[in-house]
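Removed: one protein chain of the complex. Kept in place: all other protein chains.
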Amino acid sequence: MQHSVSIRDLSLNFGHVKVLEHLNLDIAEGEFIVLLGPSGCGKSTLLNCIAGLLDVSDGQIFINGKNVTWEEPKDRGIGMVFQSYALYPQMTVERNLSFGLRVARLPKDEVERRVKRAAEILQIEPLLKRKPVELSGGQRQRVAIGRALVRDVDVFLFDEPLSNLDAKLRSDLRVEIKRLHQRLKNTMIYVTHDQIEALTLADRIAIMKNGVIQQLADPHTIYNKPVNLYVAGFIGSPTMNFLEGEVVGGAEPVFKANDGTVIPVKTYEFSQAPNGSAVKGVLGVRPEHIAIGEAAKTMPFATEVEIEIVEPMGSDTLAYTKVAGQAIAFRADSDVHLASGQTVLIGFDPARGSIFDAASSNRI
Amino acid sequence: MQHSVSIRDLSLNFGHVKVLEHLNLDIAEGEFIVLLGPSGCGKSTLLNCIAGLLDVSDGQIFINGKNVTWEEPKDRGIGMVFQSYALYPQMTVERNLSFGLRVARLPKDEVERRVKRAAEILQIEPLLKRKPVELSGGQRQRVAIGRALVRDVDVFLFDEPLSNLDAKLRSDLRVEIKRLHQRLKNTMIYVTHDQIEALTLADRIAIMKNGVIQQLADPHTIYNKPVNLYVAGFIGSPTMNFLEGEVVGGAEPVFKANDGTVIPVKTYEFSQAPNGSAVKGVLGVRPEHIAIGEAAKTMPFATEVEIEIVEPMGSDTLAYTKVAGQAIAFRADSDVHLASGQTVLIGFDPARGSIFDAASSNRI
Amino acid sequence: MTTTATVSSSAQTEATDVKSRVDPRGPRPKPFFTPRKIIIYSILFFACLYFLFPLYVMIVTSFKTMPEIRWGNIFAPPIEWTGEAWTKAWTSACTGLTCQGLSPGFWNSVKITVPSTIVSIFIAAINGYALINWRFKGSEIFFSILIFGSFIPYQVMLYPLVMLTREMGIFGSLWAVILIHTIFGMPILTLLFRNYFAALPVELFKAARVDGAGFWRIFFEIMLPMSLPIFVVALILQITGIWNDFLFGVVFAGTQNYPMTVQLNNIVNSAQGSPEYNVNMAATILTGLVPLIVYFVSGRLFVRGIAAGAVKG
Amino acid sequence: MTRFLYNTFIRNLSAKIAATPMMATVLVVFVGCTLWTVWYSFTNSRLLPTGEFVGFDQYRRLFATSRWNTSVNNLVIYGSFSLVFTLVFGFILAVLMDQKIRFESAFRTIMLYPFALSFIVTGLVWQWIMNPTLGLQGTMRNMGWANFTFDWLNNPRMVLYALLIAGLWQGVGFVMVLMLAGLRSVDDEIWKAARVDGIPTWRTYVSIVLPMMRGVFVTAVVLVGSGIVRLYDLVVAMTDGGPGISSEVPAKYVYNYMFGAGNIAQGLAASTMMLITVLIIIVPWAYLEFGGKGRRS
Partner (left out) sequence: AELEVTHWWTSAGEAAAVAEFARVFEEETGHTWVDSALGGSGTGANPVIISRIIGGDPMGATQMNTGRDAEELIQAGLMRDLTDIAEEMNISEFYVDQSLLEPCTYEGRIYCFPINIHSWDWLWLSTAAYETIGQPVPTTWDEYVASWPALQEAGILPFGLATGWPFAGIPGVLLAGIGGSDLIIAINRDKDVEAVRSPEFREVAEALDGIRQVVSPETMVPAFADVGNQLLEGEAAGNIHGDWLQGDLQIAGGVPGEDYECLPALGLNDQLTGGGDAFYFPVLPEGTDPAVIEAQTELARILISPEAQLAFNLKKGSMPIRTDIDLSQANACMQKALVLLENGLLPSGDFALSSDTQQQLQDLNIEFLGDDSITVDAYIERYASIIESAD
């Protein structure tokens, strides 16, 4: 199978600072890949390398099987959308869309056809005569996408395209980008540090940290089977709860929290079954996997706790408490009445959690 | 009862632009009030009026029963925290905290005592000798809060204090502010356009639009019983689903969607019972109140739909479809497997929804 | 995977050496001499010639003797280097009866420049600050008129200002020059400071007001410490401007304070007699030395300040 | 009403006090002196402003004076060339400096240093270089090019361009620095977008970056423009208006009549005309600029 984008052994330094090191990534045709990671981890750098806006220090980049490592950006068959929109401020929307084409001396009617098509797809026909200042943030971002669209490219690159928008608009445009992808079926590489965007949009997510891809998998796997503590903590809001302690293997493996509380983890699917000796480990449980009241009684592990803080979030409610002396947050339906100071029974099934080796911080 | 902050008939114009008009607001002692609204609705303007940073055009402001309409900011017993932190860049944290006290010529040991106390509460003691540039965003925001804290004020004013932070930090600091309020029990007025912040922090939320308070109520009421279409649409993510149609009153009141689909709304508590004649109306249902599959069968209204788009969000999944020809989103547990193109049964209970009069857009 | 071929072992790469050359890897090759670079550097080079040529001529001429100058080759370095012209310009060129060269004027210029620079910048900084943070009714109108003011030829104002300073009783003293430089520096400096302060976050100002600081306290403790870049620009503009000024110094400062430019003017403008070009050039360089040093020392800061103050315009 | 009085006078007293120097300068100097100028231009004052009202006599004489008309012409010619070339060269140099070149700060210093020198110095040096016998022309002739001619200072048709060379030498560096700062403030992502769109560098500068630098251009035009209107020292130092009256400028006319010829009314009439011209140019611009700003914010 030919990959749409293929990155081989890519390294990039700024002076002595190594931002990317020996990075490999294969992206299938029509795939929607999201690069997710904290600020400064090298996401934009990687994207710029693919676009040809940065010269790589080592390695190769293939697009549609063609080695484009030394090609100019315009010859790579890519289109790019930026966080700041980067619209040409003094040109109308129409000219913004057509500028690249006219510079490439495409015939006039062809230019018009493409602009018209892009405007239709993005529903910005009424805006064509306006200047960017006269547009709202969402409209600007749509024009920015249009600029990539008119160029009929194979690969779309997005660098945090929605970061400058407010929450509402962001979720609207998210759906639109998803629709666009379903319609166009282009390969798309999308950089963000917003996990909701990553989870909702991606076919596969690449979680990056310090220039290294930590995990590359579909959203479900990333969310439910994080390969290490970093990924586990990075994905999910509120964060996954972590209990520190030791894992004791055997026929009836248990997790012993630091204060001695014993949690049976027989139901957990170990990737490598622990032997009898105790190993320092971390047990991770997501807040929404913690059951309350009656439901908790059926869980392999349950305990009474006093609620410290309650955060009603509309659709559901977050509560903060302590289990085995360690802070734990859990999520309840907003119907359930919770108040700080109240004592409730909570419980969970370790099968839905993750256990990590404390030393390597990898999932076991 | 004496109100902590009381705003009477406040108006404010910038030139000919009326930003606030005849606004009234009473805030009880120790209350946590959140001003929530879209950008440009006048939230900051209102806060600046309370702080004395803007001269009002008309009306009065009382703090602790005293008319402070024309007082200097420093004499109002308020402390303020800004979105951009507004730390004095050339001063150390310690001097940032003590600046106001030194301006007021407090004795040296008193200054030290207060700075120490604030630093303790906010856990920024190790940072006291640093300059703002050497701090992370969260630390800066904490220092900014400390600056209000040392001044021993009655009322804290926050202007989007967390907007410049990333999602993770924001939720951490949110909890901290909540803790701070529980500990200090000061009156706090908090401006934001992030509804999660509003819902989790507020005792009462004031939803603003174009300088007018739309609804002032506790988060639960705001979320579940929005007074009008605007509030209903503004709060909740993803947005409340709106179905357009008509309300037909009587013994068995029904909602007739535009395409003729009939939804029985007998369970709905009308604030003013509709008479027999049909009234144009809008039925609002929150995505998380829509049941799927088996659960849907027990609902007063259920229908088969084809899923258009699926957005997995980790903890749960959003799906977009059409009901009665109108776009509807619903939320499902992430365990439930949904795919676009799939057909599922969904249903809901209008009792948990809201019905609005289309003409006045008010809840009925 | 078909692409495995490209991540092949090093042995294979060696074997297909020729092929790997057409199979790009690593940084894009960049020849050192591209036509583009040659054009850029040659244009810059010629521009520099244009800018440096007069300085070269000045220096070379100042070290020549008059006969050599009459010989007529302004390019040629002096056959016989002589500092005579410099000594003469500095110590013995005559201004009427006093033949002390430029040296006495130097200190007068310092006496004028230092206080004028300080006062004019201080006032302008306050203006900018007040215009941005303490707007009052009509403040924008005042500012607009001020900007118009920068277009008025100085000479037009000379007469009324003489009368004004006379009425104030300060004509012919340092106070008068300071006042005049403050007035004429005000438009552009105020513009610079205003733009700079406008770019600072208002919230800092608001925070300080909530903290109880007043007009002056905010100015001195919050605004000033943050304004270094723009101060450097203002300093440079004012030092050079005031140092180079002739008219105001000579008219308003009083006899005892004639600035250096007066002597320069006397040396180069001697209405009769053959001009001594070498002395002229030496005197010119000497007079321009202070501003030049200021520029060379603070060039980088100046550029940064310009970026901070003027661009937002 | 006492509230009104209090607000007007007492509130923020320090701010009001601090703004008084500016208000005084504006009212007394820029407005007061301007009105004074206009008023006395309608008199027949000689050395002292004591004359009687004579209506438009001074203006009638002014417009009949060929030296004045020449001065205005010269200023228009010099001004337009100077403005255009300063901006164009400043921009081009800034663009070149923006190409990630080596020794940037050295280049910048070289281009900027003339700005530190007064016009008197500038004029002297260039007069010296353009001196037909001892300067460039003489040197080249001595070196064998007997027909080399560079006599712009003595050539009535070319003398304005000689001034221009000196004026540009003095001012281009500063504009270059302004423009460079403007270029650097253009969002990086605009550049990236243009590269992805396949727009050649020069085209990006011309079609995208240049129009974005409007603010910088306005600043530059104000600075250069106000310098042009006041053009005086350079002319005096370099040509003293010659040859003939071919390089006379309005400011020099004003100055000569006010102080040299002891006819201040004539000088004031001339300067009033200069003011009116400036207003005609500046008011529409300011209206656009300030009016526009008011609407935007």
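The chains carry the letters A, B, C and D, assigned in the order they are written, with residues numbered from 1 in each.
By definition in this document, contacts are C-beta pairs under 8 Å (C-beta built on N, C-alpha and C of every residue); 3 or more make two chains touch, one makes a residue touch a chain.
Since this is a predicted model, take the numbers as computed values, not measurements.
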Displayed chains contacted by the hidden chain, counting the whole assembly: C, D
Of the residues listed, D:Gly55, D:Pro211, D:Gly260 or D:Pro284, which one is in contact with the missing chain? D:Gly260
Which is it among D:Gly32, D:Pro132 or D:Gly215 that touches the chain not included here? D:Pro132
Out of D:Gly32, D:Gly198, D:Gly215 or D:Gly242, point to the residue that touches the absent chain in the complete complex. D:Gly242
Mind listing the subunit D residues that contact the chain we can't see here? 46-48, 50, 61, 65-67, 70, 127, 131-133, 151, 154-156, 236, 240-246, 255-263, 266
Provide the residue numbers of subunit C that touch the chain removed from this figure. 94-98, 158-159, 162-163, 165-166, 171-172, 247, 250-252, 254-255, 258, 262, 265-275
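Here is the rule we go by: only the chains that are shown with their structure count from here on.
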Chain centre separation in whole Å, for subunit D relative to subunit A (CA means): 56
Expressed in whole Å, how far the mean CA point of subunit C lies from that of subunit D is 16
If we count contacts the way the header does, which residues on subunit C are in touch with subunit A in the complex? 1-3, 6-7, 23-29
Partner subunit B, residues of subunit A touching it in the complex: 38-39, 166-168, 171, 174-175, 178-179, 182, 193-196, 199-201, 219-220, 223, 235-239, 286-288, 309, 311-316, 318, 320, 331, 334, 340
For subunit D, which residues are in contact with subunit C within the complex? 12, 14-16, 18-19, 21-23, 25-26, 28-34, 36-37, 49, 92-93, 96-97, 99, 101, 105, 107-122, 124-126, 128-129, 133-136, 138-139, 142-143, 169, 173, 177-178, 180-182, 184-185, 215-216, 218-219, 222-223, 225-226, 229-230, 232-233, 250-251, 254-255, 258, 264, 268, 271, 274-275, 278-279, 282, 286, 290
